[in-house]
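With one protein chain held back, the other chains of the complex are shown just where they sit.
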């Protein structure tokens, strides 16, 4: 079931998405987290972040909106206590990075470069829930390239750049990130939405808007994976509303080499492993390897 | 329940959205179509259009994707047979225009200008389902302004410009359309998505991609209405996944003066009238006029 | 709004659902209804089903294939049901000198059951050729024998004749001693084969098509199918029943 994304080899293509599986260690008691293709941990910043004012989540039709604001324990606590535990548990770890400037991203990349037990870095240039940085880097090619280049220069680890559905032209951003040294691209992060409590006339999120995720955004995500796959020669990781084998196949046929499960982890943290088992059966029964599925949608 | 959108006065703010209610006349046997705030008819082009290859629709989580391709009977048939019937039935008619160039839009506008029984023109610069024109006009301010200006110069009817969620910056497009003479803006049209039948490995739509509509896109639509309302002083018509009174109130609080019901008509063509009756009750019980609700979300 | 009055499961994976609304639908064989239960946003669109009975009782036969049909099959008596229709053009009944042959593939039996019954009521008697994969996919077979002559074919031979339904059809049509008219509903490949068999022998053939639908009322333009003349037809408003020559090039 192994797949290769440039220099990054994964034992299987089913990953879990950043922010939807904590640091992974929280689930060690209910499942074997080492069996997951890779765990993209909650976005890490140089300093701990408290996150946004509540309420931070609300549910919407076939999806949810979140405005967590990248609450995280920060670099130091992560490498001192969490990372060793992840190594112990045998997890394949992708570190999701969050900075407010290209320099901060680069600084994080350099620091993680010297840490053991990290399979790749995922550069989050697409978080809609923070004022500085965040999505702004992901909307246009130039800043996306600048952040990617800064990270690329400071690390020998495989670099994944995570794209935003709010990009003006996602293929151009993808191309720019690729040329600036990204080994793979992951997409999509959330798209901003808003919901109002009509009784109180207040937004249902403390920070007014938040990022939409879940099955509701899947057709959008599949479309963007397809577009980027056609336009740029780079391994892709498909994300957006995946909750079962069918969804995984859909993303792979659209052009993804691997996928990440996000919101579906909330209702069942074992989703990735259950899908993996279905996926293995599928490949066996049909006699295909994962790589043979990639980009096979027939659109002629 | 009357509302005013610049020069356009509607007896109530609950409209039906273009493409989701045919030409209106089809429903005359099951309901009183003259009671609807306004009927935005299926997009009309100068010549009849056959539309896209099937399949043209597929269902997605809490929504659907369509790639109808603006199949329509064309200007002549519409004014000769449909419009007289709509007048007879007492319907408030908004004509949704589709052209492949600013000139075509202008030509349509001029022709409709001399027709009786039209309350307003809605300029569809945001259809994702046609190769020429369509969404391209709606993505950036300049072409949006060009089309709006061309239409404005050739008609005395109120002009509504319909915006795309795929605009690079929707507030800028809104501003440009307003400055070019739009009396009101309607938003949102669909956002492009894709779905794949993993058994056949074919896209579930004949033209690969289509426009997402329904409750799934509602949080995106509410957010965009809120953003445009904050940025531009122009009456707005909110569209996207509305299926009940709560949704109408949400859009009005976000900044819409009126709303359009789209996909919800398919399951129940009477949705607009049922919501209208709930809306009247709401206004009566709370002692508010529709206008008093507009933009009242508290985001401080 | 209608209410479910009764649900039966003629086979695993099928549900026969009776319902009653404010008024009788008075639909004809080949007409369909758009149906939806009280299940929120998933799925949002109605689903099209041929009427199996209409009048004093309204019934549809649902084969479970996806999320919508699964939910429908879970309905219980008294559950609410939104029903639009009856819609579309049904089958034109046979002329008095035409012997009707009804060719059903799988759940395509639904409108043909209604048609066979109507033919019986108007004094005729239909021959029903009912093709299925196996003996667990022949709902309504027993019931239809009460008023029609039934020939079952299954691909695995577990019921009736082994093989495809087009084989007995060819035999019947080759006997040119009586005038025939063919009515068919089922998978596309079968419809095309049936249509070809009829064209070859210059027998009139009416087929009932399917297509994904949103409105079921001719307004969304979603249910297009490409016709023989290279133009589109709308299954919900031009059909679902067509002359086979209108759809398939000969």
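Order of writing sets the labels: A, B and C. Residues in every chain begin at 1.
As a working rule, contacts are C-beta pairs under 8 Å (C-beta built on N, C-alpha and C of every residue); 3 or more make two chains touch, one makes a residue touch a chain.
Everything numeric in this text was worked out from a predicted model, so none of it was measured.
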Touch with the omitted chain, as defined above, among A:7, A:53 or A:74: A:53
Candidates A:40, A:92, A:164 or A:265 - the one touching the absent chain: A:265
Chain C, residues in touch with the chain not shown (by the definition above): 39-42, 67
Positions on chain A contacted by the hidden chain, ascending: 19-23, 26-27, 42, 50-51, 53-59, 61-64, 66, 68, 71, 214-216, 263, 265-269
Interface residues of chain B (partner: the chain not displayed): 61-62
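Just so we're on the same page, only the chains that are shown with their structure count from here on.
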Most centrally placed chain - per-chain CA mean versus overall CA mean: B
Intercentroid distance (Cα basis), chain C paired with chain A, Å: 47
Separation of mean Cα positions, chain C and chain B [Å, integer]: 36
Two or more partner chains touched - positions in chain A: 61-62
Multi-chain contact sites of chain C, meaning residues that touch two or more partners: 41-42
